[in-house]
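Left out: one protein chain. Kept in place: all the others.
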Amino acid sequence: MTDQLVIALLFLVNLRMFATSRLDSLIRGVALQAFLLVCLAVVSREGALSWEGWTFLSVTGLVKCAVLPVMMTRALRSAGIRREVEPLVGYRVSLFIGLIVTGFSIWAAAQLPMPDGAADPLVVAAALISMITGLFLIVARRKAISQAIGYLAMENGVYVLAPALAVHGPLIVETGVLLDVFVGVFIMGVIILHIRQEFKHIDIDRLSELRD
Amino acid sequence: MAFFLLLSLLMYLLSGLASLAMGRHPAWGTRIVPFGSAAASLCALIPVLYVLAGGTPVDLRAAWSLPVGSFHLHLDLLSAWFALPVILVSPIVSFYGTGYLRRHDRPRETDACGFFLQLLTGGMLFVLLASDGLLFLLAWEIMSMSAFFLVVFEHEEHEVQRAGWIYLVATHLGTAFLFAMFVLLGSRCGSFDFGDFDGLGGVADVVFVLAVVGFGAKAGFFGLHVWLPEAHPAAPSHVSGLMSGVMIKTGIYGLLRVMVLANDWPAWWGWVLIGIGIASGLGGVIYALVQHDLKRLLAYSSVENIGIICLGLGMSVFGVHSVGPVALFAMAGALLHVLNHAVFKSCLFLGAGAVIQAVGTREIDLLGGVQKRMPRTAALFLLACAAVCGLPPLNGFVGEFLIYLASYWSVLPQGLPSVNPRVGGFVVISTLALIGGLAAMCFTKVYGAVFLGEPRSGCGSSATDPGRDMSVPVTVLAALCAVFGLGGSLLMLLVASVAARIHPLAMAAPDMAPLREASAVYLNVTLAALVLAAAVYGLWRLRDRLLAGRVVRTGPTWGCGYPHGTPRMQYTGSSFAQPIIAAFRSLLRSELGGDWPAGYLPGRSSFMTHTPGLFMHRFYTPLFAAFARVAVRMRRIQQGGTHVYVFYVVLALVAVLVWSLL
Amino acid sequence: MIADFFAALFGVTLALILAPFLRTLINRTKARMAGRQGPPLLQPYWSLARLLRKGAVYSTTTTWMFRAGPVVTLATMFGALCLVPFGGNPALLHFEGDVLLMAYLLALGRFFTILAALDTGSSFEGMGANREAFFSALSEPALLLGVAGLGAITGSVSISGIYGRLGNSAFLGSHLPAMIFILAAFVIVYLTENARIPVDDPTTHLELTMIHEVMVLDHCGVDLAFIEYAGALKLWVLGLLITGIVFPVSTGSFWLDAGVSLACMAVLQICVGLVESLMARLKMGRVPLLLGIAFVMSTLWIMWVVR
Partner (left out) sequence: MMLRILLFTPFLAGLASLGIASDRVRRRLITAVSFFHLACSLALWTAGLEPTAGRWLGLDALSLLFLLVTSALFAASSFATVTYLRGHELPEERRGRLSREAVFTCSMLFFLGTTTLAILSLHTGVFWMAIEATTLASAPMISYQRSSRSLEAAWKYLLICSVGIAIALVGNTALAVSIAFHPATYGLPLTFRGLAAHAASLHPVWLKVAFAFILVGYGTKMGLAPMHTWLPDAHSEAPSPVSALLSGALLNCAFLGILRTNAILVRAGIGDYSNGLLIAFGLGSMFLAGWFILQQADFKRLLAYSSIEHMGILAIAAGAGASFGGLLHALNHSLTKGALFLVAGTILGAYHTKSTRTVTGVIRVAPMTGLLWIAGFLAICGVPPFGTFVSEFSVMTVLGANGRWWSLAIFLLTLGIVFVGMWRIVIPMAFGRPPESHPSGAPVRFLSVADVPPLALLCVVLLLGVWLPEPLTRLVTQAAAVMGGL
């Protein structure tokens, strides 16, 4: 029951991320997405969770819902931009694409041969849609920061895919993955700052001096 | 015997390295290369003569740690025969080279030149010895690459760089076909050892085509010849001599090596070879005729001679299906022409080099009257010219004589079912005759325009014969032209065993009796030559005797009533070639230019012709331009947008998923 | 064997003596056609003798090449003379492929004539040399191919063999058209090589129209004599190739054969005279066409011979 609720929320959040133009709401969206995904991870393995599992999940939640968003917001401030004007793909179209993609991911999740003990296909679908959202943001948005957000969203999706498919990676690996993501986003932020200093803007499509 | 071969290869390498190391040494610098080359040649000469004299083939296998291929050297009659020109010409050339390069002041390039010259010569020998696919390619590339570094000797000039690039591309694209050929053979025969290639793994026809293209690029078959007229003018003259005289023959060698491994020679191989022969022979000589650049002209004449060799090979393919001595004669003729062309062509290049160095230009139409200033060089060059025209009693005649003879035999009625031999012989005779006439025209043009008459420009008014270091090698080569010509019978005896064993049918029972008769026949030619010489001498004396008591005055050339003749009014090489340009307009597509005399009192007028290479101009240049255009169009893929790049990733992922799940 | 040798020797000496006389025949014919008296019969001999007695003027431009030209040309003609059979007997020197030697001896002589002409540095002689080289390059294949055709018919690869066997009438049947074409080709080659009308005009003195004559403009005295004599010999040598086809004599008796061939030779020269007086010289640009025709005709035998 709860998980269905979470999934529904998740779909909504993702659609919102497809459609929104304000970068701060995008960040909030990704934070919320992360939170919901963690919740999904919790509910998808019914309570069979050791204490280090709990700690790990809480750490993850902390990093993904609090630390990274905060970092992003600060990068956003220093970059001094609020919203994504004229994206490569307009917002209505994006929303439309979002709907299509949602449908596709639900269908795809239904197609997959599930191992026993796997969660509800909808969970998988939720993971997929989050990933696709991330990819879409990277492809269809101009600002470097929204691409970073996209990367984060994608990571969220990938991250929850494992528990959804009843795959329990060893803790150390999970930690390493989390660390990587953290450092990755951190460095992205740093580079965004440098780009900001160098170019006075962070429009990726104007960032195409290197070409053949 | 194998020891000597290894030793000679090693000597080439070591002397090359030594010349790199101590090239500036006052005493040694100039000596290392030629003497090293001579010593190596002597070492190689022993086993080569041993094999040619009927000894057992020299075979050497050694362990080699590479994943594919094995270290297998093999010196049989075929490779021994092709080794002859290498051994004979390379030392002479390198002796000349030291003198030639001393006159350029480029110490570093000179050292490199010495090194790569040794590498080239050793590489050629290595190619002839290698009896394993990988080893062969190794040797082949070493040879080609060192030739490249020799070509770019004067690398500041843009033409030289371009020439080097063209040569490199030509040789490498040719080699790509050889890669394919050896991979095919290896996959069919299970190993890369030539010993296992018997019957060419049942894919003889494919292999033959690949070999024709791959080796033809090196040999300079017409159409694949574009690098010769570029590289030879660019390279130092002795290098051009070596490349044009000897290196391009390795292409013929490779082709023959492959053909020998076949069980049978289908008739269409013969037609292919004769077709190549006609194209190369006629195309080569016609293009040679219309050139203004002395060395470019010589390069085209090499294409022509390769064509003659191909005609011989084609005839011998037909000979396999015919009776009588056709196959034997044709093959022997081709092989002899390989040797003889090596001699007279290198002689021509060395002589041309001496002239060019003395007068400082390669433009034929700027020269004239060089004979008065460089009489010795002129005489030697004349000899070589007569040889390249195939005039008796010089060595150019020997090979052509045999090929002609084979063709005459093959048109005789023999009651064979197939008409291929008779028609083939008929075609070969007509082509050879045309080539001969045009070649005579071409080289009378060269000699007349460069050496005879009055100087057409100030070029080289102070030219003199070069010193002994350069003139002796040329003399030796010219002498070889005469000796090989007069001793044609002996050459035929020498080549008999080789030619007789090459044929797939004759392998078992080589029959070289006809060649013995032919060599006896050729004695008549020698005899006639001697009689001729006697007659010339006698008539000359007679003339002197008759003129003895008479008034012999000198005066200006009769100008036919035009009193103010100037040297620039002489018939130039261009005007000499004009009828050809007119006759073959459609083929040559020469560009005629200059301003024609106009009005009643015309001012200064001029005329120029330029004949671009057909394939270069109409095929390769457009082709490469097209490639460049496509490349530019492809650039759009890498247009700089990150999201586009990520989109590529996504697309690839989707594509792969779809392909793997559907 | 010995008889053959002496017969051939006789043929050669006959040629050496009678060759200049052929000029007379041609000129007489032309004169008669033009209704003139014509030069005395022995005129060529007189002119040769006078030339041999003259002194010489050499251009300062020239080198030994200029002097070598006539000598080598004459020598090569001697050589060629030894290779063609006369009157059904094998030639003085005959072997497989002697036709090649003959053709290339002619080429050698031409080579030196051309170089000698270029040695003078005169633009006119250069022009003549150029034409000579070009036209001979076209006529040589016709000659060699024609001989090859005859060889294919008779089954021999030496001139003497070929002309010896042409006698028996077995070839006349199916091969007649082939032989006619070859003959036609030979006639054109004959006119070209000997610089006769319609290819060249030996009588005119307008340098621009001449080929062979203009090449020897600067030669005089002995050299000119050599050249003239060589030209006469060339008439004879190539003439034998034609007469051998037209009238392949093989009556047993030697003297008869010799006489017949001499008669044929005379007739041939008269025909040449007739051609010269009935035809005009072709435009220089058309000559290659004519030679092309000769080449084609010399190839046509393939259709009858190779089946």
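Should a chain be cited, it is by its letter among A, B and C, assigned in written order, with residues numbered from 1 in that chain.
As a convention for this text, a contact is a pair of C-beta atoms (placed from the backbone, for glycine too) under 8 Å apart; a residue touches a chain by one contact, two chains touch by 3 or more.
Quick caveat, the model's predicted, so the values are computed rather than measured.
S.K.: When the whole complex is taken into account, which chains on show are touched by the absent chain?
M.R.: Touched by the chain not displayed, across the whole complex: A, B.
S.K.: Of B:51, B:73 or B:138, which sits in contact with the chain we cannot see?
M.R.: Only one listed residue reaches the unshown chain, and that is B:138.
S.K.: Which listed residue, B:10, B:173, B:552 or B:608, touches the chain dropped from view?
M.R.: Only one of B:10, B:173, B:552 or B:608 touches the chain omitted from view, namely B:173.
S.K.: Of B:53, B:66 or B:527, which one is in contact with the hidden chain?
M.R.: B:66
S.K.: What is the set of chain A residues that contact the non-displayed chain in the whole complex?
M.R.: 113, 115-118, 131, 135, 138, 144, 147-148, 151, 154-155, 158, 161-162, 165-167, 169-170, 172-173, 176-177, 179-180, 183-184, 187-188, 191-192, 194-195, 198-199, 204, 207-210, 212
S.K.: If you put the missing chain back, which residues of chain B would it touch?
M.R.: 65-68, 108, 134, 137-138, 141-142, 145, 152, 155-156, 158, 161, 164-165, 168-169, 172-173, 176, 179-180, 183-184, 186-187, 624, 627-628, 630-632, 634-635, 637-638, 642, 645-646, 648-649, 651-653, 656-657, 659-661
Convention: only the chains that are shown with their structure count from here on.
S.K.: Determine the shape of the graph in which chains are vertices and touching pairs are edges (line, ring, star, complete, other).
M.R.: line
S.K.: Whole-Å distance, chain A centre to chain C centre, using C-alpha means?
M.R.: Taking the mean C-alpha position of each chain, the two centres sit 100 Å apart.
S.K.: Between chain A and chain B, what distance separates the C-alpha centroids? Give it in angstrom.
M.R.: Here chain A and chain B have centroids separated by 70 Å.
S.K.: Centroid of chain B to centroid of chain C, CA atoms only: how many Å?
M.R.: Chain B and chain C have C-alpha centres separated by 36 Å.
S.K.: Can you check the complex and tell me which residues of chain B touch chain C?
M.R.: Interface residues on chain B, with respect to chain C: 368-369, 371-372, 382, 386, 389-392, 397, 400-401, 404-405, 407-409, 411-413, 419, 422-423, 425-426, 429-430, 432-434, 436-438, 440-441, 444-445, 447-449, 452-454, 518, 521, 524-525, 527-528, 531-532, 535-536, 539-540, 542-543, 546-547, 550-560, 565, 567, 569-571, 575-576, 578-580, 583.
S.K.: What residues on chain C touch chain B, complex-wise?
M.R.: Residues of chain C touching chain B: 52-63, 65, 67-68, 71-72, 74-76, 78-79, 82-83, 93, 95-101, 103-105, 107-108, 110-111, 114-115, 118-127, 129-131, 133-134, 136-141, 143-145, 148, 151-152, 155-157, 207, 217-218, 221-223, 226, 288, 295, 299, 302, 305-307.
S.K.: So in the complex, the part of chain A that touches chain B is made up of which residues?
M.R.: Against chain B, the touching part of chain A is residues 88, 135, 138-141, 147, 204-205, 207-212.
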